[in-house]
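Once you've had a glance at the structure underneath, I'll fire off some questions.
Every protein chain except one is present and positioned as in the full complex.
Up next, chain A:
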Amino acid sequence: MDFQVVVLAGGNSKNLTPLVSKELPKPLLPVANCPVLYYVLHQLEQSNLKDLIVVVEGEDAALLVGAWISGTFIDRLHVEIAAVPEDIGTAGALRAISHHLTAKDILVVSGDLVSDVPPGALAATHRRHDAAVTTMLCSIPVSGPSESGSSGGKDKAKKLGRYNIIGLDPSKQFLLHIATEIEKDARISKRILHAVGQMEMRSDLMDAHMYAFKRSVLQEVLDVKDTFQSLKEDVLPYLVRSQLKSEALLNRTPQGEENGNEKVSSQNNQAFISRILANASTPSFHGIYSKNPDGSSSTRKTHKCCVYIASSSSYCVRLNSIQAFMDINRDVTGDADHLLSPNNIIGPSPKLGTKTTVGPNCRLGEGSEMGDKCQVKRSIIGRHCRIGSHVKVVNSVVMNHVTIGDGCIIQGSVICSNVQLQERVELKDCQVGAGFVVTAGSEYKAESLAKKEK
């Protein structure tokens, strides 16, 4: 397939502090002891999409990501790493690497997508319709089974406040309307309604940040609209909005359209009438618009904006918040454990003390040690962690090289690498940034602990 894949891996993400840091950029954030970027790359590899450009924000982060990819996917993928400045947005990032794009179609994937939807399916849909853009939509993830605790439920309500309004044609193949802003009332263009007749407005779908673009279209839009920052908020809505009237931008062949229209007065009536009659029953609404007064050459161009709707049983979540991070970690070890390919399962069992129990849906990293009478439930523990005795870890993520003293109780928290928890620390719903030291006996609830930036 002549597809070039751009993985927008991002870099530092404010939503995810203190989990991410200079040493640990977002693409390398471990999800079940495996960098989040792995999940995307793995899916791409499965779909046989092996020509990749991974775009990372910031030079340092790019080096780190590059090192990891070349270590993991050597000989499996053809990967180019591109570093772009921070905060230029998704469209900005694509603009920066635009000259690298050569294939006919470009697949753009967000690097924080954890999904089992094959990217190949999206690519195939795109090709089938010869679309200008195809976007993947998935059901809004229901934030986890109830066992995730009270905090999950609260967050779910919040999440439902932010959804997209998506307008689809009756066959659910074309994207007719997209709006992300919910503050105002939805405004739907009448023009497209006239063309389609009926539009289904869905608010239960989410833009999964996986797009296929026609390269020429993408490059031209990025080129002409130099203020566009975001793919989701600028480029995609623009393409959707202009889908029935795209020649101004996408088909730069002046050929005196205006003059042509003026000339069409009386002698071309016949042609117009035939067009009117033809309109009565056109199979596809795009066809109506692409037809022409004289029926042959085209003064009007339309482009198609298609959708690929992932089936509701598939898993598709973006790691863009701490809650999402928790959810994904839980799901990947639980319901969606098929995402972890066998070769990702951790090697030798860690050393466990006596009477230490590790419940189901847990993952323990290589070389970690645990003392006596510990309890681990629905949690992930990274590599080379030292955990003392009488420690309880529930619904939490513990990254690598963490030291946990005796008698600690950790619930619903994220402990980043190299953190030291001294004895009898109690954490509930906290995030502890890398390298932080929690003093003995302290208790925290719903707090974010991190080292002060130097």
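Quick note on the criterion: a residue touches a chain if its C-beta (ideal position, glycine included) is under 8 Å from a C-beta of that chain, and two chains touch if they have at least 3 such contacts; residues count from 1.
Keep this in mind: contacts and distances are computed from a predicted model.
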{"item": "Protein name as given in UniProt for the chain not displayed, \"Cell cycle control protein\", \"superoxide dismutase\", \"Translation initiation factor eIF2B subunit epsilon\" or \"Endoplasmic reticulum membrane protein complex subunit 7\"", "value": "\"Translation initiation factor eIF2B subunit epsilon\""}
{"item": "Residue in contact with the excluded chain [from A:L63, A:I97, A:A121 or A:L193]", "value": "A:L193"}
{"item": "Contact residue for the chain not shown (choose from A:G10, A:G92, A:P118 or A:P237)", "value": "A:P237"}
{"item": "Residue ranges of chain A at the interface with the undisplayed chain", "value": "165, 167, 179-191, 193-204, 225, 227-230, 233-234, 237-238, 241-242, 244-245, 248, 261, 264-266, 268-269, 272-273, 276, 279, 288"}
